[in-house]
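Have a look at the structure that comes next, please.
Complex shown without one protein chain; remaining protein chains in place.
Letters A, B and C mark the chains as written, and numbering starts fresh at 1 in each.
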Amino acid sequence: MCRWLAYSGSPVLLEELLYKPKHSLIDQSLHSTMGAETTNGDGFGIGWYGVGDVPGTFHSIEPAWNDRNLRELSSHLSSGLVLAHIRASSGSPVQQTNCHPFRYGKWLWMHNGVIASFPLVKRELMLAIDPELYPSIEGSTDSEAFFHLALTMGLEDDPPGAVERAVGYIEHVGRSAGVEHPIQMTVATTDGESLWAFRYSSEGKSRTLFYSTRVDTLREQHPEVAILQQVSDESRLVVSEPLGDLKGAWNEVPESHFGVVRAGQDELRPFTPRPPG
Amino acid sequence: MCRWLAYSGSPVLLEELLYKPKHSLIDQSLHSTMGAETTNGDGFGIGWYGVGDVPGTFHSIEPAWNDRNLRELSSHLSSGLVLAHIRASSGSPVQQTNCHPFRYGKWLWMHNGVIASFPLVKRELMLAIDPELYPSIEGSTDSEAFFHLALTMGLEDDPPGAVERAVGYIEHVGRSAGVEHPIQMTVATTDGESLWAFRYSSEGKSRTLFYSTRVDTLREQHPEVAILQQVSDESRLVVSEPLGDLKGAWNEVPESHFGVVRAGQDELRPFTPRPPG
Amino acid sequence: MCRWLAYSGSPVLLEELLYKPKHSLIDQSLHSTMGAETTNGDGFGIGWYGVGDVPGTFHSIEPAWNDRNLRELSSHLSSGLVLAHIRASSGSPVQQTNCHPFRYGKWLWMHNGVIASFPLVKRELMLAIDPELYPSIEGSTDSEAFFHLALTMGLEDDPPGAVERAVGYIEHVGRSAGVEHPIQMTVATTDGESLWAFRYSSEGKSRTLFYSTRVDTLREQHPEVAILQQVSDESRLVVSEPLGDLKGAWNEVPESHFGVVRAGQDELRPFTPRPPG
Partner (left out) sequence: MCRWLAYSGSPVLLEELLYKPKHSLIDQSLHSTMGAETTNGDGFGIGWYGVGDVPGTFHSIEPAWNDRNLRELSSHLSSGLVLAHIRASSGSPVQQTNCHPFRYGKWLWMHNGVIASFPLVKRELMLAIDPELYPSIEGSTDSEAFFHLALTMGLEDDPPGAVERAVGYIEHVGRSAGVEHPIQMTVATTDGESLWAFRYSSEGKSRTLFYSTRVDTLREQHPEVAILQQVSDESRLVVSEPLGDLKGAWNEVPESHFGVVRAGQDELRPFTPRPPG
């Protein structure tokens, strides 16, 4: 439905992430090969950390491939933690408030996939959102509702647990409404320090998700790739579709797993939705 | 906050309503004299009846004064029942789904004013909306929520009663939350045959609302005005601000009143919010 | 580079032309099968005749497939002469003034293809445009310059001759500048009564162009197709790519030919560029 990219590592110009790779995210906006849709032309968004704790965001309803402002910004903004998302709408309107990543305080969130039969279950999901958080919902997507459910269920304290509870709740509500496979998802979320990336679907056939090999390993294998000389060992990309075809660079996140990218050791762990009490 | 115009009568080109009057609605988008804001540049919308029962709508996030598509359409579309609205946002995002008029089936609705402290009361108002209607809400404005409350409370069967109940409910929820003056409004709504226009505010100082004098009377007084020769006796404009300065043409809707424009005799009656049982 | 459709015949709702066919133009905006590009998401435009001599136009920089206003207008506007165009930019900016069809007085013009190396030859082509016409150029495309060259060379009096002279001139200027194949084109133009459609390229491998079979013939072969019962015998579509797969419905315009659709007998004739004196 959509394509996304998350980067954590040495500060780099956004164009290094968005435009320069051979099969870049911008290229994927016109020619995705692994997505549910070939074209992801229903708006896009980026989020990045820089000045202060609160990340900046840039959302546009234009296709990413022809957006001149994105091209300009990408050659002038650098950051060590970036989320980028290109959208293929599954029905909700193309408007900036429906563009990922969504932000709450210092948190960012983006989603590829769908809450199935969302119009059928939307009201019940919205009711479960903390009334304090409710007014900060600005758009009409399933993805933003999902984010606010996760916030309600403790995202700021225990991200993996909160997402497991939110997904458990979405599956509970969906199944009660007769939806066979209530959720399909890859999700990235971050507080500006750690990055969590989830791969899951109720039917067990989840959208693809890949993470990049450690930079020190890649650097040895590919001494000719300039960018690998510049970024730190701990720099990491998580993507819905590999960028370029560098051998050994991409590893699939297994079904029903999530990864944590942070200073120190990264982790990959199983993901298990937790149904409501 | 906004400016609007509603027309019922002989079919006319939209440009006759939107551009040709001396102090036209498009002119008001740059230079409103009676509005809470001088500039109404946060998008606009039109709705019109023509082919079939369901009205057409055109919504744009550009300022009306520089929108070329509106100029083009206005010189090619004609209709006997038209709603037009220019927006000055009181905070909610400028996006097409927040542009008036809103549509449900054959109904259109537009609003000038505000539900005060909307973020504070939004959740409770949304809960009162019929779950069947809930998924058809696409934007994030108080005005669209108000429309769906009125639909929930019987707009299709008894428009004045439904609006009185919706306003009574909004005032009840607002006051329970400590809001002194919960609503400020002029509203126009139509099913494609009759047109209802309401003027009310909790504090008793409502936004202005005017209706045009009967065409047969105006025609006698102003034989030189060409358009008056073309339109039927029953043609009527209801506007938040007079168009032009034709003497005797405009009559103020009194505080806490509503009017009905329809084939046969038009009516002007008191409006009294009905608090929930 | 682009896809287009021209219709001349009984007045029909635009949605009959743009949305209802199986492989409609809107569908082609996401999934073109015969175009140089799969995706035609860099804006679109329509032009139609209705009120007065001057056609209406609607231009948008959004992809056609997600433009709600186009959907709305298409279900409320009907016309007996319609041009529609979806764009895949070959470099010039995505802005309304670069969207086809272009208009001059009662004339419309749209183009699929390219003037090769346009930046190299633009200045010389612009100089050849009648100084009276020069100020009416609003955008920056090769296609609009081509239109104004054709107007300069007599489009209003002798459309085929003017296009032959314009193409001859473009080829002359291009070749003088060392461009091997100066032009690639299918073009439709109309004065509101007749419709001319051209297929040509300097290299003799032109973009595809098809015209529909006479309605009376199709009606006999396909009595089950409802729309064929509604439209007049003389109704005709010219398209860059067939809509749907109705057997016997589509005929290719031969290389270096043009067709005229008008009341009475349509014609198909050879097209021969005329170099400058």
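The criterion applied here is as follows: a contact is a pair of C-beta atoms (placed from the backbone, for glycine too) under 8 Å apart; a residue touches a chain by one contact, two chains touch by 3 or more.
Every value quoted in this text rests on a predicted model; they were computed, and no experiment measured them.
Although one chain is omitted from the display, it touches the following shown chains in the full assembly: A, B, C.
From the set B:38, B:176, B:229 or B:272, the residue in touch with the chain omitted from the display is B:38, counting the whole complex.
Checked against the full complex, the one of B:94, B:137, B:215 or B:237 touching the unshown chain is B:94. The omitted chain makes contact with subunit B at the following residues, 30-31, 38-39, 41-42, 61-63, 65-66, 68, 89, 93-94.
Residues of subunit C that touch the chain left out of view are 93, 95-97, 119-120, 122-123, 126-127, 131, 134-135, 137-140.
On the side of subunit A, the interface with the absent chain consists of residues 13, 48, 50-52, 56-60, 68-69, 72-73, 75-78, 96, using the contact rule stated above.
Note that only the chains that are shown with their structure count from here on.
Counting only residues that touch two or more partner chains, subunit B has 96.
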